[in-house]
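Notes follow once the structure below has been shown.
All protein chains but one are shown at their positions in the complex.
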Amino acid sequence: MIRSRKVTVVASTVLVCSMVSAALLLHKVDQEPPAATLQQMLYISSPKLLKRLSLGYEGLLADIYWTRTVQYFGGTHRRGGGTYKLLWPLLNITTQLDPHLIPAYEFGGTFLLAKPPEGAGDPAKAIELVQYGTQMNPTDWHLFYDLAFIYYDLKDYRHAAQAFLRGSQLPHTHLFLKVMAAQMAQHGDDLETARMMWSETYETTHDKMIKANAAAHLRVIQVDEDVSALEKLVQTYRERTGHFPKTFSEMVSSGFLRGIPLDPLRHPYRLEPGGKVVVTNPDALPFLDKGLPSDYVPSPAPKLTPEN
Amino acid sequence: MNAIEILGLEKIYNAGFWRKRSKRALRPLTLAVDDGEIFGFLGPNGAGKTTTLKILMGLVFPTAGTARILGMELDDPRMKAQIGFLPEQPYFYDHLTARELLKYYGQLSGVDPKQLSRKVDAALEQVKLSNSANLQLRKFSKGMLQRAGIAQAILHDPKVVFLDEPMSGLDPMGRREVRNLIEDLKANGKTVFFSTHILSDAEALCDRVAIINQGELRGIGAVPELTASVHGKVEIVWQGAAVPTGIRSMGAQCHSAGDTTRLILPEENQDTALEALRRERLRLISVVPVRTSLEDYFVAQLGTAAKSEVVSSELVTDGHNRLSKQ
Partner (left out) sequence: MNNRILHIATNTFREAVRDRVLYNLIAFALLMSAAAVLVGQISIQIEKLVVINLGLTAVSLFGIVIAIFIGIGLVSKEIDKRTLYTVLSRPVRRWEFIAGKFFGLAGTLVVNTIFMGIGVFAALAYVSHHFESSDFGILVALYFIILQFVVITALALLFSSFSTPIFAPIFAFWLFVIGNFAQDLRTFAAMAHGTTRVLATAAAYLVPNFSALNVISQVAHGEPVPHRLILLNTAYVLVYSAAVLSGAVMIFERRNLK
């Protein structure tokens, strides 16, 4: 059977040679700019269809898509950024396939939020993604935390506060969220919520630092409210008399006030020219925003200078 | 020159998942077929006939031994252009018509394209399929398929024709036609090697036969040579219904019909029987030697069990298998 042996020798030589060249060519294909080959990641771009086509193996498929997302983001980033056009579709597919893939929301949100060239710079999509995550995983406080930070980044303190608040009510949550909710509420001028949050924190915590912090914030809210109310009163006074009061005593004697108003630390408020209401002892009231004296210079924090 | 030479061919099939169980399909087989003869390859089913043919056709590789056809190696394409093969119970591309099938095979055999059409028509004529030439093979009956199979085996004017069970599936008319065809091939100087389990066909056609059982050659030679070794029989007929006691004691079966009685008995008992008839003064009508047939030889060689398989066809497997199953 000499002939058959000859065929076998030829065939095995061809087999080895062509397999080696196939591997080399594949290596070259991989080096091609990914635009050409990454499109196929979205061969089927409808997550719903993909889910059906995955025949119940969507978990594995989601993991694969998540890996692709990371590869895509990393690759685009490495090449100095770009449009990240496929980032949202990839993340959308990944999370639709496996709605419980928490890292996809956490990192995906960050990727989408960051401004180019660091990310896609698409906060709306970032919010949509993480919000979907919170709907699918309503008991995972991490996602609320992430959502809140996206809002914070957009200076939407009201929504940030809501997200922190919802996150703070979940099991195994971090106390920090409650603090943050209060902080955001305060930032967003939602003093009612802020007060509620801070008092709750004050009541529930056993940590002295946090307690002191909550108390300080509650005082600030108090000052905030006092100052707003007093300034309103000053305005009324001005409308009635035609001029600003010089002191609160003036207002007391005219019957506008029953006594000199005191801040939460029992220090009297005072009036600045032009009707501005300020505290007398700003150093005792950290975090203060409203009610700071115009000439107030915050006590300098200890600075590390070469001389020290 | 020998058309076919088989030298110590042996085939062991490994069966089972790990190929541990082995089955010996062919013990070392050696035989030679002369140029221009009709050679019958006889044996019960599973004897190794088809295995031998498959080895010769290069479909199965032998475990040991070699064979040559027309003096060339089995994988030599030049040799393959000069042989024809009809497999057992052939089945063909049923999407083709008979004519297309033959054209395709002609092309594969390297028939000159100019002569192809003519040769196809001739082959169709020879097997009497001209009327169905343009019918798709899926509409063919078993007998028609067998004819188409024979047509493809002889189409390219081969020097040696291998036929595996060419008569099976044919009606008596078809069998006679195939016999005539094989005789025609011989008349045209071809060598025909055919396997069969139908003894009468072999006996009527073959110059020489080989008998194989359980993968082993049991006898080879011209039919008269083989049968000569078996003792013959005689038929004795006499008048009247009486059977002499001498004959009765031999245990032979007598058949009475009308006014005569008939008896068949081994040659060596002939004298004793005639002596008995003479003593009873019965009138002898005839003493005729019965021609010894291949069938007798078969029985002598393989025993009645094997013989019944040979004659009664596909329903039974070989004796070896049956024993191992018990």
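First chain written, first letter: the chains are A and B, and each begins at residue 1.
Simple rule for what comes next: contacts are C-beta pairs under 8 Å (C-beta built on N, C-alpha and C of every residue); 3 or more make two chains touch, one makes a residue touch a chain.
Keep in mind it's a predicted model, so treat the numbers as computed, not measured.
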| item | value |
| --- | --- |
| Selected from B:Pro77, B:Pro172 or B:Gly258 as touching the chain missing from the view | B:Pro77 |
| Touch with the omitted chain, as defined above, among B:Leu7, B:Met57 or B:Ala204 | B:Met57 |
| Residue numbers in subunit A that touch the chain omitted from display | 3-4, 7-8, 11-12, 14-15, 17-19, 21-23, 25-26, 28-30, 32-33, 35-37, 39-40, 42-45, 64, 67-68, 71 |
| For subunit B, residues in touch with the removed chain | 13, 54, 57-61, 77-78, 80-81, 83-87, 89-93, 95-96, 104-105, 107-110, 149, 152, 162 |
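The rule is simple: only the chains that are shown with their structure count from here on.
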| item | value |
| --- | --- |
| CA centroid of subunit A to CA centroid of subunit B, Å | 92 |
